[in-house]
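Everything on this sheet refers to the single structure shown next.
A single protein chain has been omitted from the complex, and every remaining protein chain is retained in its original position.
Showing chain A:
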Amino acid sequence: MQPVLTFTDSGIYCPAGDFYIDPWKPVDRAVITHAHSDHARWGNKKYLCTKDSVPLLQLRLGQDIAVEGAGWGETVQINGAAVSFHPAGHMIGSAQVKVTVGGQTWVASGDYKTENDGISGQFEPIRCHVFITESTFGLPIYHWRPQSALFKDMEDWMKENDNAGKNSILLGYSLGKAQRLLYNLQHTGRHFLVHGAIYNAHEVLLKAGWNLPPVELITPDTPKERFKNSLVIAPPSTADSTWMRKLAPYSLGVCSGWMQVRGNSRRMNADAGFAISDHADWQGLLSTIKETGAEKVFVTHGFSSVLARYLQEHNIQAEEIKTAFGTEEETTA
C-alpha cells in the first residue's frame, strides 16, 4: 500500500491527493498549517488553509494569491484524499492537517502547543495511524510553567520597571507571540505601544474580528512620555537596534521558550527572560504522541534525533525527517 504522505525535496507530498503540505519549493497546490514564513512560502499556485489563516496568508504573501479557506473540522476532498484542519494551538489560525486515504489516516502537526493560550484555539490530539510531529523543544529540560504564572511574572516585572523609572519592552515574535501577549495582558489596563511589524498584523486581525486590545503604533514622532508606565511590544530583530535606543531608559524582557536556559537569555542581553513558548514542551510532545495512538511517528524540525530515539526506546516506531521548517523563529519560538 502506498503511504498517504511522502517526504520529497519540495516538502511533504500526498500522492493520492496530488498536493503538498507546507512545501518549501513552489508547487501547484499547497495545504498550509499556519502563516509563519517557514510553513507558508511564496510562489505556490493554489493555497488551502483554515479560514482564520486566510487574511494572515494574504498579509504575508500578498492579496493576489489564490487562497481558499476551510472551516475547523470541515472535510475537503482533494482528488483521492480527504483533508481536514484541526486546532494546533500554535497561533491564530494554526492547524494540524489530517489526511485520510483508503482508511489510512495521517496527521501533519505543523507547529503546535498543548496549552490553551486564549486565542490560538484548544489543541486536540487526533487519532491517527501515522503522526508527523515537530520537536522544537524536544528535550526534557523544556517544561513550561502555566501561562498564568508567566503572565503574573511579567506583570510584577512591569511594576518593578515603573518604580525604577524604566520603560518596559517585551520582545516576541510579531505573528503569534505578540497577539498572545496583548490578549493576556489586556486586563492590566496598560497602554500598549507596538513596532510596525506587529501593528500590521494587528490591523488585519482586528478587521477579521479578533478581540484584541487597542494598540498605538510607534513612529519617529511618538513623544517619549508615551512609553512611561506602558508596555512596548516589539519583534526580536529590534534588539540592540537604533529603533530601540529611542525607548531608553528601558528594561528588556524576552518572551521565548529558549529563555528556559540562562545562557540564551544572557546572550540576548535580556534584563528578564520569560520562558513562554508557542510550541509543546517535552511532556506536551510525549503526551500528544501517546494520545494520537499512532503506530508510527515521523519527527521533524528541532531535537528530532533525540525525540525519535526516545520514542523508539519506548516501543513507538519513530523516524527522524529533515525538513526546511524551523528557520523563521529559531531564536524566538
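The definition used in the following text is that a residue touches a chain if its C-beta (ideal position, glycine included) is under 8 Å from a C-beta of that chain, and two chains touch if they have at least 3 such contacts; residues count from 1.
Basically, contacts and distances are computed from a predicted model.
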Legend entry - Protein that the absent chain corresponds to, by UniProt name, given "Carbon-monoxide dehydrogenase large subunit", "DNA ligase (ATP)", "Amino acid ABC transporter ATP-binding protein" or "NADH-quinone oxidoreductase subunit F": "DNA ligase (ATP)"
Inset, instruction - Specify the residue from the set A:Lys159, A:Lys224 or A:Arg266 that touches the hidden chain. - result: A:Arg266
Legend entry - Absent chain, residues of chain A that touch it: 139-141, 143, 258, 260-264, 266-267, 269-272, 303, 305-306, 309-310, 313
